[in-house]
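Following: one structure in structure tokens, then a few remarks.
With one protein chain removed, the remaining protein chains of the complex are shown where they sit.
A, B and C label the chains in the order they appear, each numbered from 1.
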Amino acid sequence: MTESLKLEIERRDGVAVVYTEGYINNLGGEEIARVADTLIKDGHKVLLLNLRGTKIVNSIGISILIEIIEKMIEIEGRLAFCNLTPTIEKTFHIMGLAQYAGIFADEPAALAELAN
Amino acid sequence: MTESLKLEIERRDGVAVVYTEGYINNLGGEEIARVADTLIKDGHKVLLLNLRGTKIVNSIGISILIEIIEKMIEIEGRLAFCNLTPTIEKTFHIMGLAQYAGIFADEPAALAELAN
Amino acid sequence: MADEGIMREVTLTLPIAADMEIAATKTATAMAESMDMAADKVDEVRMAVVEACINAFEHSHTEEGKIFLTFAVLGDDEAESLRITVRDSGQGFVPEDIVESKIGDKIHSESKRGWGLQIMRGMMDTVEIESGKDGTRVVMTKAR
Partner (left out) sequence: MADEGIMREVTLTLPIAADMEIAATKTATAMAESMDMAADKVDEVRMAVVEACINAFEHSHTEEGKIFLTFAVLGDDEAESLRITVRDSGQGFVPEDIVESKIGDKIHSESKRGWGLQIMRGMMDTVEIESGKDGTRVVMTKAR
């Protein structure tokens, strides 16, 4: 299926940035959670999900991201998002993700806040 | 409807270039024929239709362009096309338009042949 | 709504299969664009359609193996709103029994799910649900 999600990981200024491309449905959400898990196990405490290549999500996929928030609370780390479409941002606000995760317009804005 | 066709006209090296943006259906074809008419009345004998902004056409719209070919034969002018999608180019070949009109990959290639 | 005529109506039947909700978003897009709805609003419609479809896919347990959608452009002289109906002939549910989800309750709890209806209500102007033993019908509208 062409709807599958592609992920790319880069490390910038102590922040692990995960770029998504495609539909974040249940499989996509699980894929992101798996990658986040590995990054956390590798000692990363600050994760930035750059959704620049994602134009569509569903609530099942986004629900799975709540697991990442849980893990971040446990390790006192931080999860943030950037480059959301207006609709995805609205979805995050409806779900209350915005209370537990930073939401930034773009990567420079996110890194200015997260990097150290 | 967002499917309406937008046209832009520019004169380059003695060639009247018409840029299309949108669906070339019956209304779109008529719009192009009208513009071509005006250009011919203004003394233009060489017309280039640059379809860079057109991803979809239908046979009714393209049939109407045969009228422009007729007028070009009458005035011994030339009609050419450039920036066709592979499917639109295939359509032009199926309809035989390629026998009466030049088909070029892009505008520089077309102007190199048409301009004087 | 009752006063508004249906200017055009498209129906779509989707099999219950992975990612088939994407086909529904494409029809929604074509209909919304045909009435010149602003791009951001079209995107919200897509999100609501995805949620309504995946609910019917996942929860209806319909034996038909498919769901039914209708996209109607409403208005008199001019298109005024888009009405989308997502119907399944599954087991139904009692919408009033569904409690609002809160993120604080979801964290460290077993299920993180339960957001679809809230998202649909957030994205559309109106969302009405009729559900019973013959299945579920979700009717959503959004003005142009």
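Simple rule for what comes next: a contact is a pair of C-beta atoms (placed from the backbone, for glycine too) under 8 Å apart; a residue touches a chain by one contact, two chains touch by 3 or more.
As the structure is a prediction and not an experimental result, all values here were calculated from the model.
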Q.
Using the document's definition of touch, tell me which of C:19, C:64 or C:105 contacts the absent chain.
A. C:19
Q | Missing-chain contacts mapped onto chain C | A | 8-15, 17, 19-20, 22-23, 26-27, 29-31, 34
(Q) If the hidden chain were put back, which residues of chain B would touch it? (A) 1, 3, 23, 25, 55-60, 62-64, 66-67, 69-70, 73, 85-87, 90-91, 94-97, 99-100
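Just so we're on the same page, only the chains that are shown with their structure count from here on.
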Q. Between chain A and chain C, what is the separation of their C-alpha centroids in Å?
A. 26
**Q.** Distance between chain centroids, defined by C-alpha means - chain A, chain B (Å)
**A.** 47
**Q.** chain A residues counted as touching two or more neighbouring chains
**A.** none
Q: Scan chain C for residues touching two or more other chains and write them down.
A: none
